[in-house]
Structures are given as C-alpha cells and as structure tokens.
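All protein chains but one are shown in place.
The block that comes next holds chain A.
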Amino acid sequence: MNPDYILTVHGLTKSFSGVKALDQVRLNLRKGEVHALMGENGAGKSTFMKILIGLHSPDAGEIFFEGSELKASHVSEMLKKGISMIHQEILIVPELTVAQNIFLGRETQGGLFGWIDEKKLNQQAAVLLEQMGVNISPTAKMKYLSVAEMQMVEIAKALSNDARVIIMDEPTSALSDKEVATLFSIIRDLKKKGVAIIYISHKMDEIFEISDTITVLRDGKYIDTRPAADLTINTLIQLMVGREIDSLFPDSTSHKGAEVLSVKNLSRAGKFSGINFEVYAGEVLGIAGLMGAGRTEIARAIFGLDAVDSGEIYLKGKQLIIKTPQDAIRQGIGYVSEDRKGLGFIPGMSVKHNITLSSLPNHARGLFIQDKSEAATAAKMIADLRIKTAGADQKVMFLSGGNQQKVVIGKVLLASPDLVILDEPTRGIDIGAKFEIYKLINRLVSDGIAVIMISSELPEILGMSDRILVLSQGKQTALLTRAEATQETIMRYAVH
C-alpha cells in the first residue's frame, strides 16, 4: 500500500434491486490533494459518497482509510474516523448559534458532568473560525448567516471533528464569485494541513482551478484518473460522456424579429432600480451578474411573483399590468425558475400532469379535463423534448435533474408564450442534458419566441446570447452585443 494514500477504494460495487449503481469503482486519494469526482448525473457519484460516509453499505469492495480497512457503516463512526461531508443542501439548525451548530451532538465534551459549557464551546468555535480566516461570530444565530457563511461553518464543523477527508458536494452552487474565492483559499489552506478533499461539481472552470487530480465515473463504472493538468475541458467532457462533443454550444441562427418585451425604468426597492431593456422575437437576451445583482428578482417581477414599485412593462407594444403569475402566463410570458424544486414542478404529480398544469383549461371542456387530448399533448411534448421517463404517468420526483427541467420547460411552452424567461436553465444538470437544453433554446428562438436567459456561467451566457445585459448591485451596467462581449468585459461590468 502506498503510504501517500489516505484513502484507497477498490472493487466497490453496489446494487439497488438488481440494478448496479456502482460497478467495481476504485479511488486513490492522496493526503493534501483536491480530488475531483466527475460524471454525469446518475454516474454513481452520490452513491459512492454515501458509502464513504456510511449511509449505504457496499455489496462488495474494500475501503482502506489510513492503512486499515473500514468496515463501519454508520455516519457517526465515519465522522470519528475523520471523513466528513459538506452536503449540497446545507444541514443546519437555524435557531442555534454558530458554535452550537459546530458542536451539535458533542456539546458535553467541553463541560463538567455533562453540562454544556457554552463559553468553552464559543471559544473553541472562535479558534476554529479564526484558523480558517473567516470573520463569523460564534454566538450569531445560524439563520442570520449567508449561504456562504453557513458553508464555512460546515467546514469548521468538519475540522472540529478532526476530519482528514472532506467531501464537498457542489459547494459553490449558491455562492457568489467572491465567496467562491474565499472558499477556495480555505480549501488551499486545508491542503497545506494535509487534509484531502473530494470535490464534486458541475462547474468545469472550478474543477480546473481547484483540483489536482480528476477521477471520472460513467454509468457506475470507473473510467479514468488523471492529473488535472493533463486534461482540458474537452477531453474531460469526452471522458464523462464517452464520446466527443465538438462544441458545447450548438450552432444557432438568430432571426431577430419584432420587439416582444420592453421594460422601462423598472424598480423594486432594495432589489433593483432603473432597469431598461427590450427583447426581440427570435433572440436570446442573456442576463449576467453576480449573486445578488438582481437578476432573478427582475425575472420574478416581470412574471408577477413579486410586485414592482415603479416602471412599465410592455408586451408587443401593449402595456401590461401583471399582479400574479396567472396574469403573466395569460399575456404570453413563461418563466422557468432557477429554483426548480421549489417553483418548477409538483414532485408527486406525474410528468403528464405537470406538463399540462399551466395550460389545463385548453385541455378541458368546461370543468372537465379531456383525458385524450391531455394525454396526446403530453406525449407529444415528452417526445419533442426527449424527456427520459418511464412513462407519462411517472412522478416527476423520480426523474433526473435534466429531465425535470425539461418537464418544466414543456409546461411553460404549452401555455404558448411569446417570451420565455429561463433562469439558470442548466444549473445542476449534467453536460449531456445541458447540451439538449441549449439546442432547445435555439429551437425556441428559431420558432420566433423571445428568450431571456439568466445564467451565472459566463461560457453559457457567451455561447447562447445574442445580446447581454449585465447587472451589478441592482443596476444595469452594460448591454453588450455578442461581438463586444468577452468573459473579461462581462466581469468588469458585473463588479462595476
């Protein structure tokens, strides 16, 4: 056994009711390295990680941690041994303080006779946070922290457990660029201390920035492990999907038509102000900006989810008064939210029923739903958008992220919108599905629909947009054409 390895895994196999989720997977993790685990959704990453932290037990295979075989299959056991996971959805108790959260479940270790010594806990937490170089008060209640700060607390918690392996699952999905930078500097510090990090993310640029080694899984199988420096985005994608993609962004032909949406001086106190732009039929208007720049807030206001304080919205030259999403949908505006689980779909309802939800009266005679017309429409949309589902009656919660997104898009399209607002349309979905979403956007545009696409991924904004609106702290700072825009110019205006 190579003593440099803190964790080695081989032959790891796990099946769920006869279907192999993991098949002979292996991994060699060095001390002090950031090891990215890559693969499409369904490649087996989460099953793998759940085995490592003891949530699942494997059917076969061996895990060696610091030279000795791990047999334990219970989370607290794994924590004791030094493997921690920072989950994608942060698990905290909002009403407790930072220190109380960090030492949750281990409160008594600081006190006499099992009493909780709050003072001592606070001191210990303060030391931890200071070591990480973050400025968070141990006595602050968790609920008042930003997502990024909560994540720092989670990391502090892992460190307080003396974690030597930390698994990070999409840690940056809710962070702004500045917060990502802070996280990365903490990760680099951890590396210096010899902590090994397994890093899972869909964001290619981050992977290449932070990771030393990359392991790729596909369909539950181990594909390859290579130093990050030896890979390019294209070669990595090729390993993940198993074939070459010429370009991530499909070719598009824009046919800019008549003005569809015009927004004049739109303002909402504390969120955004003085927003002016037009969107034309057959074009994609990209909206770029950092977290909190007001992108989603503008979309929500146009769609009637939030009220505006002042300003006007015109659709095809006609001024609109939009108070509810129902008004917006009736007028021809569709919105695909960035909060797919929260606002996108009804998890317990079937694919069919979700798809027709916004256009149900079109499939009804009076009060009664016309089953045949509904089923036919849904089947057509499922085929059209290539939604991978066991059937039209499959519940949406059982679909993968990319297919859930397609269901939401299908629902929006069935209400025959003139304008579609796509808010982070490819967040958290794998590369193959991303490509399909891009093709779909191009198809909408060629059908003469006006598209607004909000995205935090600059390559996506640059690859898809005809024009780009850049926001910074609630104000618009630039409206660039595709030719003018580069990652650098956009970033310059975004931090304006």
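By our rule, contacts are C-beta pairs under 8 Å (C-beta built on N, C-alpha and C of every residue); 3 or more make two chains touch, one makes a residue touch a chain; residues count from 1.
Rule of thumb we're sticking to: contacts and distances are computed from a predicted model.
Visitor: Which protein name, taken from UniProt, belongs to the chain you can't see among "Aspartyl/glutamyl-tRNA(Asn/Gln) amidotransferase subunit C", "Tryptophan synthase beta chain", "Ribose ABC transporter permease" or "Xanthine dehydrogenase YagR molybdenum-binding subunit"?
Guide: Of the names offered in "Aspartyl/glutamyl-tRNA(Asn/Gln) amidotransferase subunit C", "Tryptophan synthase beta chain", "Ribose ABC transporter permease" or "Xanthine dehydrogenase YagR molybdenum-binding subunit", the absent chain's UniProt record gives "Ribose ABC transporter permease".
Visitor: For a quick check of understanding: of A:S273, A:S358, A:T377 or A:S455, which residue touches the chain that isn't displayed?
Guide: A:S358
Visitor: Which of these, A:K120, A:R226 or A:K388, touches the one chain of the complex that we don't see?
Guide: A:K388
Visitor: Hey, which of A:S57, A:T324 or A:S416 is the one touching the hidden chain?
Guide: Answer from the full complex: A:T324 touches the omitted chain.
Visitor: Considering the entire assembly, which residues of chain A contact the chain that has been omitted?
Guide: Counting over the whole complex, chain A touches the hidden chain at residues 15-17, 19-21, 40-42, 47, 219-220, 241-243, 245, 250, 303, 305, 324-326, 328-330, 335, 337, 342-349, 353, 357-358, 360-361, 364, 367-369, 371, 386, 388, 390, 394-395, 398-403, 411, 415, 429-430, 432-433, 435-436, 439.
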